[in-house]
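Removed: one protein chain of the complex. Kept in place: all other protein chains.
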Amino acid sequence: MIVVMKPEATEEQINEVEEKLMDLGFSVHFSQGVDYTTLGAIGDKSGIDPRELEILNEGVAKVTEISEPYKLAGRDFHPRDSVIELGDVRIGGEQPVTMAGPCAIESEEQVEIIAKHVSAHGASVLRGGAFKPRTSPYSFQGLGEEGLKYMRKAADNHGLKMVTEVMGKTQVGLVSSYADILQIGARNMQNYNLLREVGKTNRPVLLKRGFSSTVEEFLMAAEYVMSEGNEEVILCERGIRTFSNETRFTLDLSVVPVIKDESHLPIIIDPSHSTGVRDKVIPMARAGIAAGADGMIVEVHHEPEKAKSDGPQSLRPGQFAELMDQVNRITETISNKPVVA
Amino acid sequence: MIVVMKPEATEEQINEVEEKLMDLGFSVHFSQGVDYTTLGAIGDKSGIDPRELEILNEGVAKVTEISEPYKLAGRDFHPRDSVIELGDVRIGGEQPVTMAGPCAIESEEQVEIIAKHVSAHGASVLRGGAFKPRTSPYSFQGLGEEGLKYMRKAADNHGLKMVTEVMGKTQVGLVSSYADILQIGARNMQNYNLLREVGKTNRPVLLKRGFSSTVEEFLMAAEYVMSEGNEEVILCERGIRTFSNETRFTLDLSVVPVIKDESHLPIIIDPSHSTGVRDKVIPMARAGIAAGADGMIVEVHHEPEKAKSDGPQSLRPGQFAELMDQVNRITETISNKPVVA
Amino acid sequence: MIVVMKPEATEEQINEVEEKLMDLGFSVHFSQGVDYTTLGAIGDKSGIDPRELEILNEGVAKVTEISEPYKLAGRDFHPRDSVIELGDVRIGGEQPVTMAGPCAIESEEQVEIIAKHVSAHGASVLRGGAFKPRTSPYSFQGLGEEGLKYMRKAADNHGLKMVTEVMGKTQVGLVSSYADILQIGARNMQNYNLLREVGKTNRPVLLKRGFSSTVEEFLMAAEYVMSEGNEEVILCERGIRTFSNETRFTLDLSVVPVIKDESHLPIIIDPSHSTGVRDKVIPMARAGIAAGADGMIVEVHHEPEKAKSDGPQSLRPGQFAELMDQVNRITETISNKPVVA
Partner (left out) sequence: MIVVMKPEATEEQINEVEEKLMDLGFSVHFSQGVDYTTLGAIGDKSGIDPRELEILNEGVAKVTEISEPYKLAGRDFHPRDSVIELGDVRIGGEQPVTMAGPCAIESEEQVEIIAKHVSAHGASVLRGGAFKPRTSPYSFQGLGEEGLKYMRKAADNHGLKMVTEVMGKTQVGLVSSYADILQIGARNMQNYNLLREVGKTNRPVLLKRGFSSTVEEFLMAAEYVMSEGNEEVILCERGIRTFSNETRFTLDLSVVPVIKDESHLPIIIDPSHSTGVRDKVIPMARAGIAAGADGMIVEVHHEPEKAKSDGPQSLRPGQFAELMDQVNRITETISNKPVVA
């Protein structure tokens, strides 16, 4: 932590800051500039609230933290990229990974048809919701465990891994008994009880960015999971809330190269929830891969008009096939390496 | 729902919209303007996704919903203000209510000292956290049930009601056995499992606005609670996330008169979490009451330098006393009625 | 400027930063922490782009600027509050100042009626637009110089000062020959040619915050005016753009105490443009004064239904009178001093 004092700060005020830093267990290093005195706090302390110093007295101009608060998720002490492996599927490796499937599991037949199609066109993970968080209490809330069963079966039939959302701490055991990857939804990104609970499992966690979360908060949510021992976290950008509301959310693709700087964890993008309508999903999916994402999670439905949730943002089967073709070629462009079919 | 067709929409496209609306169970009312044809969907349906129609074909220009999705929380079918009564305390009545206390319960002595002070200066509800949601997994997480016990005792000693946060579905029973009001934190505003659970209790719920939630989402979260039978919801504005980051969050006071239009539920403000530093709490508290809020929830600590969380935003005892004095006089100004001492 | 190096930074990388800082004319002060090395740049340089150092090499973790870029507008070198005097009117003094009048000057009679009313109820400055910036090229664009004449006459008739917007560099001379205060609209807050031009006049400048401007950008715009020699700048918060769109803009009242910390310039609030509808203007005006603003600028019209622009946000005469009464009493509350009638 570095404390900058105002030009007119008195000696008394400077001394008070020094004493406070020493009380907190730091040693203090002074630096005298032309107008400003700065005090560097030296020591490996965490959990100090910088506002304590900002408001200590009128002489303090500003306080800057030196180190990032995410120790496990950050790249500072873990410079190499993490690759999460699930059998053949490598998330964070050279090839982007596609997770695809319906918004909600609606029936055994539905998930079977969709799984077959997305597998045939290159998806490696089946997505779908059995427990659905809905803005309205009057909307379809999912099939629950029955949905998990149908999904597991369809995934196995077509050589896919399976990712599904877990909405609360008490569901973690049940969902883990079916799914390969546990998804934390955007609205639960700071549900700390839930984060800790999935951190105790041995399942990779797909952590969606809260739609109003900073990069620091996003990585701190990953830190919660990792601090319980589970280091396999896959980040997912799914759009942020801004004043620009022509699409449901604003897909913040610049976060992809930013996260690559700050963290060793893989990051994928969700063009379905961010845009909210099918014809915007394809360009934004292409854009996300072009920006360097490690994969994407997209909604696909064979009969989107009959979907029980988010039909309008689900790709039709033909659109998904075309998207996969384009994405594979963009990947090739970026990596300058031939894409494995 | 009203569907507006583009000037160049074909008869075929218009017919397709008509059929879709009839399939959804509506009867259809046509209106032909100079350039635009509109189709009014008549019928009392909920849960129709307007995007279904927006993307039905190229001829659709836009879709507008007529009714608000919140039936219980909205004012349309419940024009009179709701007043929530807890013994003598009336929330949403003529006098603003003050909830005050420490950020976290730290010891029996601490909460006793603070409860005594805030009671003496006009607070009617004691606030404080026993389970603390913290951005960092390495920060103090609260005393748990022990904290609830200390808090109950201090509240009873000083004639105060008690409000405290419940962080997860499994804590609802425990917290309800101590607290008068159950608080849902901003990060849990869309934790639907939790909302349903508190909706099954007979305790009033203090629902904090998610820091990136629209008014509609805020009222839909209240709707979740109310749809389970618990109609006693107190809304709380605690700041939204914007680009303007000189304070922690931007206290959105215009939401106070907006909510008064849209809903019959009481709304209070939280100047502590929105500003994040003590010297900004007082002006924003005054501003909130001047804007017409039904009360405020503020953090107070007798030794903020030693507080285990959010010390910098906790008022000192003397500041709280001064604030209460100013707030009482502003209330008098607005209502043109004498304030009861 | 302080440069923090990553834990794994090499000696070579640290040396490169040191050399760069010395090239830029700084002397360098080292500080070695447990994990991080920091380099303090000492010297009174401005205009150095911190990104130059951030991206110098992979070893740089972050760069922090010590001093604020606003020298004239900031409080660091000008601790005392500035009060701008126009005859009897003191802006930034103990009493809040009210600027009131129609959105646009529409006729000689209109501005005369309104000026008479607002003067009778305590306004000291007449507001009104002769040149109107309108979002649509098809909307009423103002009466031009004719409007300025009517306005000047009405102001003089009722002992009011006069503020009006100047939209471009070439209008500055003309508008200065009529108005007492030159208003820079929010959309022109970063029109640097215009800022320089009003900086060359001897008229106080009412500078509206751009609806997406940070506090730093706001004060830098004031700095542009002041750097030309005109130090009489009145800041005005008029709402920022956020995702929360129930009102036209989000009135960011927390900026009032923030500006009071950062700058010696007076700040007033505009509750009319921020809310956009009359019934929200009154609570937000009260809130702004309660937050400590030095005044307000509000739209008033005797026949708002017939106004050529912004009728819906103009107060009716009776509402204005009531607002003034409430505001006077809130002022008294805050200052604990009797308000002069």
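In order of appearance the chains are A, B and C, and numbering begins at 1 in each one.
Note that a contact is a pair of C-beta atoms (placed from the backbone, for glycine too) under 8 Å apart; a residue touches a chain by one contact, two chains touch by 3 or more.
As the structure is a computational prediction, the values presented were derived from the model and not from experiment.
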Task: Option touching the unshown chain, where C:Glu11, C:Asp88 or C:Glu305 are the choices - done: C:Glu305
TODO: Write down which of B:Thr38, B:Asn57, B:Ser82 or B:Gln319 is the residue touching the left-out chain.
DONE: B:Thr38
Task: Touching residue (missing chain; options C:Asp35, C:Asp81, C:Asp279 or C:Glu322) - done: C:Asp279
Task: Full-complex contact with the absent chain, from A:Val83, A:Ile113 or A:Val258 - done: A:Val258
Open item on the list: Given that one chain is not shown, which residue among B:Ser124, B:Thr164, B:Ser213 or B:Thr242 touches it?
Closed with: B:Thr242
- [ ] Can you list, in ascending order, the chain A residues touching the missing chain?
- [x] 212, 214-215, 240, 242-247, 250-258, 274-275, 279-280, 283-284, 286-292, 326, 329-330, 333-334
Open item on the list: Suppose we count only contacts with the excluded chain; which residues of chain B make the list?
Closed with: 2, 4, 6-8, 29, 31-36, 38, 40, 42-44, 61-62, 64, 66-67, 76-77, 79, 241-243, 245
Task: Hidden partner chain, residues of chain C it touches - done: 46-47, 49, 51-52, 54-55, 69, 133-140, 167-170, 187-188, 190-194, 196, 210-212, 217, 220, 223-224, 227, 241, 276-279, 305, 309-313
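Please note the rule applied: only the chains that are shown with their structure count from here on.
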Task: chain A-chain C separation of Cα centroids, rounded to whole Å - done: 38
Task: Distance between chain centroids, defined by C-alpha means - chain B, chain C (Å) - done: 31
TODO: Indicate the residues of chain B shared as contacts by at least two other chains.
DONE: 212, 279
